[in-house]
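Up next is chain A:
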Amino acid sequence: MLEVQGLRKVYSSGGREVEALRDLTFTVENGDLVCLVGPSGCGKTTLLRCIAGLLQQTGGTVTLDGHQVSGPPPGLAMVFQEYGRSLFPWMSVRDNVSLPLKQKRVPRQRRDELVDKALAAVGLAGTESAYPWQLSGGMQQRVAIARAVAYEPSTLLMDEPFAAVDAQTRADLEDLVRSLWQRLNVTVLFITHDIDEAVYLGRRVIMLSSSPTVVQDEITVDLPAERDQLHTRADPRFTELRTHVYEQIQKAKRLSR
Partner candidate 1 sequence: MRRFLYVAGLPVLLLLGWFVLSSGSENFYAPPLRDILRAFVDTWTPERLRADVLPSLVRLFAGYVLAALLGVALGVAIGLNRRLRATVEPVLEFFRAIPPPVLVPVIMLFAGIGDGMKVIVIVFGCVWPILLNTVEGVRAVDGVQLDTAKAYGVRGAARIRTVILPSASPQIAAGLRQALSIAIILMVISEMFAASNGLGFTIVQFQRSFAIPEMWSGIILLGLLGFALSLLFRLAEGRALRWYHGLRDAQRRS
Partner candidate 2 sequence: SGDGGGGTDSNGVDQVKVGVIPIVDVAPIYLGQQKGFFSNRKINLTMESGQGGAAIVPGVVSGQFQFGFSNFTSLLIAQTKDVPIKAVSAGVSSVGEQGKDFGGVVVNANSPIKTAADLAGKKISVNTLKNIGDTTVRESVRKAGGDPSKINFVEMPFPNAPAALAGGQVDASWLVEPQLSEAKAAGARLVASNFVDAAPNLSVAAYFTSTKLQGEDADLVKRFTEAINESLAYADAHPDEVRAVLGTYTKIDEKTRAAMILPKWPAEINEASVQTLADLGAKDGIFDGKTPDLAKLLP
């Protein structure tokens, strides 16, 4: 279980002080799929970095399975918002995806298998030997996703992972994440700007207020577990939920003005 308790983060660099997170409290059960939405600049990335143990919070605590997080916990995978910069330009696509597996000491054969499967799943079969900078933006982002997927993590943090891909691919990737989640029982935290996507994907949606950030609202998505792009999105309950989320975000933005 992931518990975020009174999390606070103040950036201070070069005389500028920004209170990115004021007071965040929420919990995520193991094996849950939670979507985070909130206005641009409200601190979603900051929150994810704190959870991953990449950033030292100013106050509050983050605990994962009872242990306070101070560095990246094992079995965690993260897709960074800056996908371009999170790929290593000196490695081929294959090496980028397989490096974390090597670290996990996955045997070579199994590794190759996982890498091939993950790349195929994101539609990148055939680009294994290319360098990241020979790929388009959307392809780079998919390499980052493939890396996380191939890792078979127990906790998966994704920061706007589908921002650079086209609608069709996006739909495919959404289904990929859901199937991965169901198959491996991963805990997923998913940041998105697309409200439909949040509702379609998540078992819960947490809405953040705009800066200084607190939890604005939270809903459980009571749609059936088996979802598909056509029928789920046509479900009237889906429309209801997305309208609710939309209104909350509108409110969050209005409040901050």
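To be clear about the criterion, a residue touches a chain if its C-beta (ideal position, glycine included) is under 8 Å from a C-beta of that chain, and two chains touch if they have at least 3 such contacts; residues count from 1.
The set was built so that all candidates are chains of the complex that A comes from, given by their letters.
No experiment lies behind these values; they were computed from the predicted model shown.
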{"item": "For chain A, as assembled in this complex, the candidate in touch from 1 or 2", "value": "1"}
{"item": "Parts of chain A lying in touch with candidate 1, wherever the complex brings them together", "value": "49, 52-54, 71-72, 74, 76-78, 80, 82, 85-91, 99-100, 102-104, 131, 133-134, 147, 151, 157"}
